[in-house]
Structure formats: structure tokens, C-alpha cells
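Here the structure comes first, spelled out in C-alpha cells, and everything after it is commentary.
Missing here: one protein chain of the complex. Every other protein chain is in place.
We call the chains A and B, going by the order they appear; numbering starts again at 1 in every chain.
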Amino acid sequence: MSAPLHYLPAVQIARMVRERTVSAREVTQAHLDRIAAVDGRLGAFRHIDAEGALRRAGEIDGALAAGSSPGPLAGVPVALKDILVTRGMPTTAGSRILEGWIPPYDATVVERLRGAGAVLLGKLNMDEFAMGSSNESSAYHPCRNPWDLDRVPGGSSGGSAAAVAAGLCAGSLGTDTGGSIRQPASLCGVVGLKPTYGRVSRYGVIAFASSLDQVGPLARTVADAALLLEVIAGFDPRDSTSIDEASPRFAAALGGDLRGLTIGRPRELELPGVDPEVASEVDRALATLVDLGASVREVSLPHVQHSLATYYLIAPAEASSNLARYDGVRYGARAAAPGQSLLEMYCRTRGAGFGPEVKRRIMLGTFALRSGYYDAYYLKAQKVRALIARDYQRALAEVDLIASPTSPTAAFRLGERSSDPLAMYLADVFTLSCNLAGLPGISVPCGQTGAGLPVGLQLCGRPLDEATLIRAASAFEAASGPVRHPPEANLTGGAA
Amino acid sequence: MAALTRKDVLEIAHLARLHLEPDEADRLSGELSSILEHMEQLGAIDTEGVEPMTHAVPMRLRLRPDEVEPSLPVEEAVGAAPDRAGDLFQVPHIIRSGTAGSGSGS
Partner (left out) sequence: MSGSRAPGPAGRWEPVIGLEVHVQLATASKAFSGSATEFGAPPNSLTDPTVLGLPGCLPVFNRRALDMALLLGMAVGARVRLRSRFARKHYFYPDLPKGYQISQYDEPLCEGGSIEVALPGGAPRAVRLMRIHLEEDAGKNTHVPGGAVSHVDLNRAGVPLIEVVSEPDIFSAAEAAAYMRELRLLCRWLDISGGDMEKGQLRCDANVSLRPRGSSELGTRTELKNINSFRFVEAAIEHEIARQAAILDGGGQVVQETRLWDSDAGVSHSMRSKEEAMDYRYFPDPDLPPLEIDPALLDSIQASLPPLPAEVRARLSAIAGLTEEDVQFLAGDRERAVYFAQVAGTPHAKPIANWLLAEPELVARAPVARMIELAELAAGGTISATAAKKVAAEMVKSDEAPRAIVERLGLAQVSDEGAIRAMAEEIVAAHPAQAESYRAGKQTLIGFFVGQLMKRSGGKANPQMARSILEALLGGSGK
């Protein structure tokens, strides 16, 4: 019994379009119809480019009919977190300060997707400037979790995760600075992969924290994530922090044998705040991995408890710097008032254009960089960061992967944490340290709570070793049964 | 360290060119103080001899050849400006007395 087009894996869609079993136009239309039927409830999309998508799909079909091969993602409908700059398509980073901005250039990852034949459906909702773990700080509208519309999808790539989970696209791109791909993937029951820092170009990725940001794929299967990663990864001369290596064939790591694979569980991450149902699903997942041939043991990451403090000094500091360019001079919104001075223009534009979470982090970051405070705050945090990275290096010399829950809880309710910033920040406690150490990490669905909310297993690996992550995740996935989809009633308001 | 006062908050907001409503400033001084208190724990960690980590994977600067590449067409460069005068960006007057910055090279 075949699944509807909108729930087919990207790999399968690609094959069907290539073999001309189905046309790219048909696939695209099916997804546009799905979006029209569902997204009103969900709020995953910020901008839908139906015309552009259908036009591109038509070109793909034409190319295939003429016998040429338009790329490994030909005809696959993909959507992009609104933090990725897209020529001719509005890009807002979830903020009012970029309302109406139409970029004159494409991010490198967007160019690569286009070049691989992907059909770009549009831009996805997110926390403003990627600062958040629930998508609630989007200046436009919240995004809801397809599994329970009263709950958050996670963040900051909330739209990227929700859209994939609900079948609005075959795959999406998000960004991850402290967990923003992995955590929403976990809360929405999909696969989310953050590559090694430097693996994927940041050119055209609206910067939040430059030394932490990475672009990565979200998809319903590990194979789909691997395919997307292969297309977007690899050296980019326009990014000075891009690793000088071509994109590996990640798909080759799929379906490998796990015998001999060692997995570490950090004793310092056995935290009291973890939901017992989440903990038990993760334990069960690790038991499955053991059945598949892996072995699990305890490791130690003595400084990992400081990840939150370290992250919340470094990321806001870099963000306060990266967001200084939003000043109403060259693009975006300006708070116009007749006769105002330049200073007033700056302050009102930024005061009105940024939401409270962004302002909070800009303030924090500005403070941490002030002369007189720099040594004690920012510089100190960068040193502790080095210690955390060293801990991971030592642990990953003993084991191949480090495992934990992706998130301490399943999806929480909208509004539940938004008035307590520190509580919100704790959502990222398991994911942050991966970014600090620059390591690749993946979240795979590993069950549900009693209330039917998805739980995610996180695996973290050595630098540039996405292959081992993919190998372990795909084996686990194969042993976990078919992909689960959110209750259709949530999405279409009635019978499927 | 002492908590951030409202005055501290307003100073930082000025540095960051953020207009804050009065209630925002009050709220922020509380929030930022409690967040910073949480950061205090870092002070206790021994980082003697540890090099700050500025890049996750060790990297050295790559250089590009001195080759000219096409610029953006002027209309694309200036087209998104909230205010313009022909092909120039237009901004409000820079007031000297007591408020504006000292500016870049003339």
C-alpha cells in the first residue's frame, strides 16, 4: 500500500521522477495542495513560491524528457528556513526588521540545491534570528507542532521540522547554533542533522553566532538527510571558515554494520530535569543499538555542565556583533519619523524591529564584549569552550559516538516557557555542547511519550565523521519500524 | 558582581542602539542580572594556560587572489534602501552636539 506522495521519502521521489513514473509537476502540485490544506493550521511556512516551484518542476520535466539528467534531487520538493538568503524570494529571518527584504543573491546551499534539481517550495518559519527553542519568538506568527497543535514544534528551525513531519515538503534545510535543527527534529519526530562546523558553507546564511552556526538537513528518513547533506556540503571559497574538502558520498554510510561500534553515555548528562518517559525511550533506543551490535559504556565530560553558561556568553556576544548591521540604512525596515536625528533613527528602528528575545541577547552580548568585562566574560567563556572541546576529544578517542536524549522533554505547550528565559534555555542543554565543540550531531526519532509526543535520540560524533552518525542512525531507524506520521486529524481537521 | 541596574541597562542599550520603553528597561535589568548570575560559575573554573577556542575545527586563514569580480548592478545595491537620493543611500542628519559618534575616516 503506497503512501501518499507527500509522505514519500525524498530518495524515492527522486527515483520516481528520474524514471518518469511521476512528473516533477505532479509531485510539486501534490505538495502545494498539501500546504494549502494544512499550513493554515500549522504556520510552518512564511512564504510559498507556488509559481516558481511549478515553473522549476516544469523545467525538470522538460530536461528529463530531453534525456538530460538534472541532478540527484531532480523534482524533489524542498523548503528552506527563512534564515537562508534566496534571490528574488523574501527573506526575513523571522524578524520585522527584514520585513519586505528581497535579496539580490542566493546562499551557496541554495545554489547547490537549485543546481541539483530540487524544487524550492518556499521559506519556513523560525524563531527570530534563530534565537529560541520553540519558534514562539517569530515576529510573524507561531508555528505549531503537528503532533499536538497546542504545543511548540521546537526551535529555532520550528517550521523546518513541522513542515517535514506534516508532509508539506520532502525535506528541508534548517540551521543549528545550539541545537536548532536537532531539538525541533526531536520534538516533531523527524531526523535532523547538524554537520561538523565548516562542513557546509555559511555564505548566505544570516548570521546568528558565526563560530557556532551550521546549516543542515531535516527529513523523515536518515537516507533523505544523507542525500540532502551530500548536495549542500563541501568546500566553498566564499566562506573563510569552510573546510577545504569536497562533499563526501554520505549515502555510502547507510545500512552499515554496527558491530564494534562503541557508544558513550556521559555521566554528567544524566540530569534530573529529564522527563522519565523521554529517559526510558532513550534507554530503549540504546538497547536496540546494543542488539544491533554496538556497545554502550559510560564516558566523562567533566566540563559539559558549563555548556549553558559558556554558550549563553559566546552566542549572544557574536550575535550582538552580527546584528549591528540592521540599522535601517541599506535594507529592511526603518522607523521613519520626520525630523529625527540619525541616533534616533538607529534606536527606534532597532527597538521596534527586534523582538524581546533578540534584544535580550543583544544586550547580553554587548555587555560581555564591553571593555573591562571582555576578559571575565567572553574570553573566559572561549577558554571554557576549549576545555569542553577537549573533553569531547578525549571521550571520542575512547568511543565512536556519544549518546543522550536530544531534548530533556517532549514538546511543551505554547506559552509555557516564554516568560522564563532561563527555563527556555534549558531546552538546549543536551545539544549545545556539540556546537561548542564543533562536532556533528544527529537526532533520530526513538519513540513517543504516553501522550503520543515524539522523543529523539541524539548521537554526536568526531569532527568530519558524519558517516558514523549516518551509519548508526540508519541501522537504528531500520530496526525501529516504519516512519510515524502525526495524526492526520490535527492537520486536516477531519478524516485523512 | 552586583546586579545590573536600570542605568547599566540604559547604557548598554545605548551602545547597542536599542530604544527601550521604560518597562522594558526594568524587566531587562532583572532578566539580565539573573542570567549573568548564572554565568558567574565560569569564574570558578581553572583556565590557566588554556588558549581561547575561537574556531571549532583548527583553521588558518585562506587567501584569495587579487582578482576583480563583477559588482552588483547599482539598482540592486540601492534598491532595497528605505530612503535614497538617486543612487545614494539617504539617512537623517548626524547631529554633532552631544550624541553622534565620531565617525569613520572622512
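Following the convention adopted for this analysis, contacts are C-beta pairs under 8 Å (C-beta built on N, C-alpha and C of every residue); 3 or more make two chains touch, one makes a residue touch a chain.
Because the structure is a prediction, the values reported are computed rather than measured.
Asks: Pick out which of A:H6, A:K81, A:R182 or A:R202 touches the chain that's been left out of the picture.
Replies: A:R202
Asks: Return the single residue from A:R96, A:R330, A:R390 or A:R484 that touches the missing chain.
Replies: Checking each option in A:R96, A:R330, A:R390 or A:R484, the one touching the absent chain turns out to be A:R330.
Asks: Which chain B residues touch the hidden chain?
Replies: Residues touching the hidden chain, for chain B, are 15, 17, 54-55, 59-72, 74, 77-78, 85-94, 96-106.
Asks: I need the residue numbers on chain A that touch the omitted chain, in ascending order.
Replies: Counting only chain A, the missing chain is touched by 84-85, 91, 93, 98, 101, 103-105, 107, 202-207, 209-211, 237-241, 317-318, 320-321, 323-325, 327, 329-331, 339, 342, 346, 366, 369-371, 374, 378.
To be clear about the criterion, only the chains that are shown with their structure count from here on.
Asks: Going by the contact rule at the top, pick out the chain A residues touching chain B in the complex.
Replies: 101-102, 104-105, 196-198, 211-212, 237, 240-241, 243-244, 303, 306, 308-310, 312-313, 320, 324, 327-334, 336, 340-348, 350-352, 354, 356, 359-360, 362-364, 366-367, 370, 376-377, 379-387, 389, 421-422, 435-439, 463-464
Asks: Considering only the defined contacts, which chain B positions touch chain A in the complex?
Replies: 4, 9, 12-20, 24, 28, 31-32, 34-36, 38-39, 41-43, 45, 47, 50-57, 59, 61-62, 64, 72, 76-83, 89, 91-95, 99-100
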